[in-house]
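One chain of protein is taken out of this complex; the other chains stay put.
For chain A:
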Amino acid sequence: MSRIDQMFARLREQGECALIPYIPVGYPTVEGSESLIRTIAESGADLIELGVPYADPLADGPTIQEASLKAVSNGVNLKSCIAMVRTLRDKGLETPIVLMGYCNSFLAYGLDNLADDAKEAGIDGFIIPDLPSTMAKPYVEIFEARGLKNIFFLAPTTSEAREAAVVEQGQGFLYCISVTGVTGERKSLPAELRDFIHQARQVTTLPLAVGFGISNEEHVREVSEYADGAIVGSALINVIKQSEPHEIEAKAGEFIRTLKQATRKAATPI
């Protein structure tokens, strides 16, 4: 069983929701990146969504746009992201890791090379926000041949017919987009979110992770009531942004611990 499948199976037994933080490689600094990612993992991340910095991230709001751009100008590229995972694995990190990035970063690298290098480095899969299921076939074939997962999306706007097609192709877990919109912190989660997840639950046994707008402990606690994963991006970046350089790791670690605690109170959804 893959790292991702094992993790969800274990949490399901424990009645816990997975905490899935997003952090771009090389943010806020290249030097501090490896240690920060390790801190995030050790503080309770169940899966890490490592961002491949892209300067024109169409599905992202201002917070991640700014963080991505910072990492790009810090000189980070896909190659350094893969190298980062290799280093983390060499030093014994076993937390599942998926790369989150835009199609063009992966295309420019070459999909076959990408899949070879990613596998070798210990990457578990990919989240590609501008690759809808209708366009995904060539990517999935190449990834699957190396046992790498492509994580598919469900949105509030996904029709029933599409939902069926997405579910059929789904691997690892499904990324459920909480709102119509881009990434970014929000005051509250949409009222329809619970129904959206329940509805998806009717058609798939894959774990369902919710992302976009999950900003605090309360949100994580709420999502943990009905979903299998809570993805937190902009809120973590804002914690980092608001910290003095020397306290970034401590603050990020504390934030992750608090969020992870909020996933534990949940009763098992299935």
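Everything below uses one rule, namely that a residue touches a chain if its C-beta (ideal position, glycine included) is under 8 Å from a C-beta of that chain, and two chains touch if they have at least 3 such contacts; residues count from 1.
Here, contacts and distances are computed from a predicted model.
**Student:** Given that one chain of this complex has been left out, which of "Multifunctional fusion protein", "Putative ABC transport system ATP-binding protein", "Tryptophan synthase beta chain" or "ABC transporter permease" is its protein name according to UniProt?
**Tutor:** Choosing among "Multifunctional fusion protein", "Putative ABC transport system ATP-binding protein", "Tryptophan synthase beta chain" or "ABC transporter permease", the correct UniProt name is "Tryptophan synthase beta chain".
**Student:** Please pick, from A:42, A:90, A:112 or A:130, the residue that touches the omitted chain in the full complex.
**Tutor:** Within the whole complex, the residue contacting the unshown chain is A:130.
**Student:** Can you say which of A:77, A:224 or A:263 touches the chain missing from this structure?
**Tutor:** A:77
**Student:** Among A:9, A:58, A:145 or A:250, which one touches the chain that has been omitted from the display?
**Tutor:** A:58
**Student:** With the missing chain put back, one of A:39, A:74, A:95 or A:158 would touch it. Which one?
**Tutor:** A:158
**Student:** Touching the absent chain: which residues on chain A qualify?
**Tutor:** 54-56, 58-59, 61, 65, 72, 77-78, 102-109, 129-135, 152-159, 162, 166, 177, 180-182
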